[in-house]
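Removed from the display is one protein chain of the complex; every other protein chain stays in position.
We call the chains A, B and C, going by the order they appear; numbering starts again at 1 in every chain.
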Amino acid sequence: EELERRFQRTVDAEQRIEPRDWMPEAYRRTLVRQIAQHAHSEIIGMQPEGNWITRAPSLRRKAILLAKVQDEAGHGLYLYAATETLGADREDLTRRLVDGRQKYSSIFNYPTPTFADVGVIGWLVDGAAICNQVPLCRTSYGPYARAMIRICKEESFHQRQGYELLMTMMRGSAEQRAMVQDAVDRWWWPSLMMFGPPDDASTNTEQSMRWRIKRHTNDELRQKFVDMTVPQAEKLGVTLPDPQLRWNAERGHHDFGQPDWDEFWRVVKGDGPCNAQRVAHRRRAHEDGAWVREAAAAYARKRAGDAGGTGRAARTEGAA
Amino acid sequence: EELERRFQRTVDAEQRIEPRDWMPEAYRRTLVRQIAQHAHSEIIGMQPEGNWITRAPSLRRKAILLAKVQDEAGHGLYLYAATETLGADREDLTRRLVDGRQKYSSIFNYPTPTFADVGVIGWLVDGAAICNQVPLCRTSYGPYARAMIRICKEESFHQRQGYELLMTMMRGSAEQRAMVQDAVDRWWWPSLMMFGPPDDASTNTEQSMRWRIKRHTNDELRQKFVDMTVPQAEKLGVTLPDPQLRWNAERGHHDFGQPDWDEFWRVVKGDGPCNAQRVAHRRRAHEDGAWVREAAAAYARKRAGDAGGTGRAARTEGAA
Amino acid sequence: RAELAAYCVMLGDDALVFAQRLSEWCSNAPELEEDVALANIALDLLGQARMLLTRAGEVDPTVRPAAAPEHVPDEDALAYFRDERAFRNVRMVEQEPGDFAETVARLLVFGCWRLALFERLAGSRDPVLSAIAAKGVKELAYHRDHAAQWALRLGDGTEFSRERMRAGLDRVWPFVAELFTPHPVETRLAEAGVAVDPAELRSTVDDVLDRVLVAAGLPRPETPALPAAAGLAGRHGVHTEPMGYLLAEMQHIARSHPAAVW
Partner (left out) sequence: RAELAAYCVMLGDDALVFAQRLSEWCSNAPELEEDVALANIALDLLGQARMLLTRAGEVDPTVRPAAAPEHVPDEDALAYFRDERAFRNVRMVEQEPGDFAETVARLLVFGCWRLALFERLAGSRDPVLSAIAAKGVKELAYHRDHAAQWALRLGDGTEFSRERMRAGLDRVWPFVAELFTPHPVETRLAEAGVAVDPAELRSTVDDVLDRVLVAAGLPRPETPALPAAAGLAGRHGVHTEPMGYLLAEMQHIARSHPAAVW
């Protein structure tokens, strides 16, 4: 009781909870779940863009894209490390991902049929992610907040690169402009879904707000994203595919239509165009790599002269 | 002795030996080896051209190429069937091929880096094969002779298609003409090697001639091929890469240079640019398919109500 | 006429893309007889594709992609100079071949479906479509029977083959629902008596498949249908990720030499 009050006072005072501090079990569990899902999203998120690395149409774009996908792997690593400060185990979390027991952001369950998708993912998907994540830089749990600061910095960089690619393509051939518009048409609604269901259909928000894990509601963040994106779309010269989209001078915000929430729930529940493919890809990579991780662990044990060592040491060792 | 004399009389009278006839064991062995090598050549020969099926630059050429490679599989089947009339077993011959214990024509150990190679293989390689094979249509062993008649007919068709592709390419862009010339430069000497080493270095020829398995020496056939090809090359507008090539009015034949026989022997012995790849490809296909052949055999046994049936019945069954 | 051309492109792309995948088996099949058989089937489908794409170009010359050089015939203009988003094939045919059992499963389902489609299409009011379909029916009946025979052999062969066949069907099944989902063009042309509404084929195809599965002692797969991406699937040009790689391989040489004549 006393511990719990002290914990809440710390949080209310906008101070950080650190790994050695006492915390409510539900707070810990909520955080592990949230950070793990975020980590999984970074890792699964490597695939839709990774689809274009070998086919990128200029060496400069190839290098930018490869570096970006590499950053996503890096983000996954920081975030898994943050869950480990809460007592979670990366191997266990990975198992949950590849067994379909833990989720990742549904946005990555859509395919990337053109190179313009790479730009639009940078612009809209990373843009939406930043809206979601900037407040997390002040989240109550210290290691998570610090990871988010670094991640947000890199995501902004990726977003600018995505936007710059689209700008370049819009200045190119008519075919390229059509390609960009087509990609915007396909990604706009899924991007709006990234903020989660409307507030009245959202659970958990209240407790997460009290714990300062979350600071804005889904609808607030979605509004912010739309307001930020509309002028960027104009500058780019693309049309956002929402006939209800218009400036509301009274509210000082844009009005906009609602995504297809039935589709949202279907994709969240696993029934999206790429869910099975994304998880199968990750599972295959994880299982194909098992013998390598085992070898690294065995080698580390031999070197340590410690036949009872665990896989953990080996993993660190393996991370050359 | 009497049997042997009667056998030789039949052969000398240009009559056919049939499977039920008595034949010298050495004749049988020589034939099995020769026909098997020929069958293996057809099967391995599917690879260098098969390399272009998925990338053929027009649908018409894709269809022609696919049909041609399919014919090669068909030729392999006739020829394996001919060896079976001599008591050989296809599975056993295939083992010898994939274990590297039996040879195939060395020409297929060169790579096919451009689509012009498809045309040049049709023109030169099939052309050389026809020179070698036309006399075999009158070979003393009946099933082999009959298989060769059918094969030669199809090969002539392939040769004309190859030449027609080259003609079309030569009428196309400057790039295409360069591509054809490059392919001719790479395939000319290996094509000359297809007739085997010079007569003075060739073994077995004499006995094979007496048995009417062979009817011309290597050098005779090579000369015939050169005489036939030179005017075709002129008509096509390509240069054959042999500075010694010229018409000799006295002989009534073209004089020409010798291929690099050291390279010939190296490639025959397994040391060519694609030997390992070709055999590994065949081995993989054969081994990957083992479970399918076993399933077909098991199914056939169940249907026959004959639990003691052999794989042979199943293979026929499998050959829908 | 634009809709008729679009419809020819849909049916042509199904055949073209599946022929491309089947031709990957050439020199890789489990036995030589099967190298021959799969090449034959690929050739039949390639032939259908060529007729349908040529017909599309005749009916509506604007289907020719702008990127295609003038001297290239319509069939090649459509096959080699369209981008992924302009291909209208169902997503089933673009999948990587997988093992032999998966290929057999795909050929079985596709063969049953296209045969049922072509049997009805033979009665199309468009005489060219009708003739193409009438010719295709014989070919497709062979494809279906060939696949059905292998489904029996593998389903009732060894324990291992049975398991592979079952797994192959599981991998193909998510793509089945799309075969019966009409695109608006198909619906409208079906009403006009020109096309076939694929929704009407479901029970015919189900019956045939059920009979094959029962005879092979195989369970009907239960893997869920692969959804469209926001309502868009193969017929709208939204494909799965293997499609781009297939096109890269298929089109690379033609695209690299636009001035060439082959």
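We take it that a residue touches a chain if its C-beta (ideal position, glycine included) is under 8 Å from a C-beta of that chain, and two chains touch if they have at least 3 such contacts.
Values in this document were obtained by computation on a predicted structure and should not be read as measured data.
Participant: For the full complex, can you list every visible chain touched by the one that's not shown?
Facilitator: Visible chains that the missing one touches: A, B, C.
Participant: Of the listed residues A:Phe7, A:Phe115 or A:Phe256, which contacts the missing chain in the full complex?
Facilitator: Going through A:Phe7, A:Phe115 or A:Phe256 one by one, A:Phe115 is the residue touching the chain not shown.
Participant: So that we can see where the missing chain sits, which residues of subunit A does it touch?
Facilitator: Residue positions of subunit A that touch the missing chain: 43, 46-47, 50, 53-63, 66-67, 69-70, 73-74, 76-77, 80, 115, 165, 168-169, 171-173, 175-176, 281, 285, 288-299, 302, 315, 317-320.
Participant: Take the complete complex as the reference. Which residues in subunit B touch the chain that isn't displayed?
Facilitator: Given the touch definition above, subunit B has residues 51, 55, 110-114, 175, 179, 182, 186, 189-190, 260, 263, 266-267, 271-274, 276-277 touching the missing chain.
Participant: In the complete complex, the non-displayed chain touches which residues of subunit C?
Facilitator: 67, 83, 245, 247-249, 251-253, 255-256
In this section, only the chains that are shown with their structure count from here on.
Participant: Once every inter-chain C-beta contact is counted, which two chains account for the most?
Facilitator: Looking at every pair of chains, the most contacts join B-C.
Participant: If you average the Cα atoms per chain, which one ends up farthest from subunit A?
Facilitator: Ranked by distance of C-alpha centres from subunit A, the top chain is B.
Participant: Of all the chains, which has the CA centre nearest the overall CA centre?
Facilitator: C
Participant: Using mean C-alpha positions as chain centres, tell me how far subunit A is from subunit B in Å, no decimals.
Facilitator: 58
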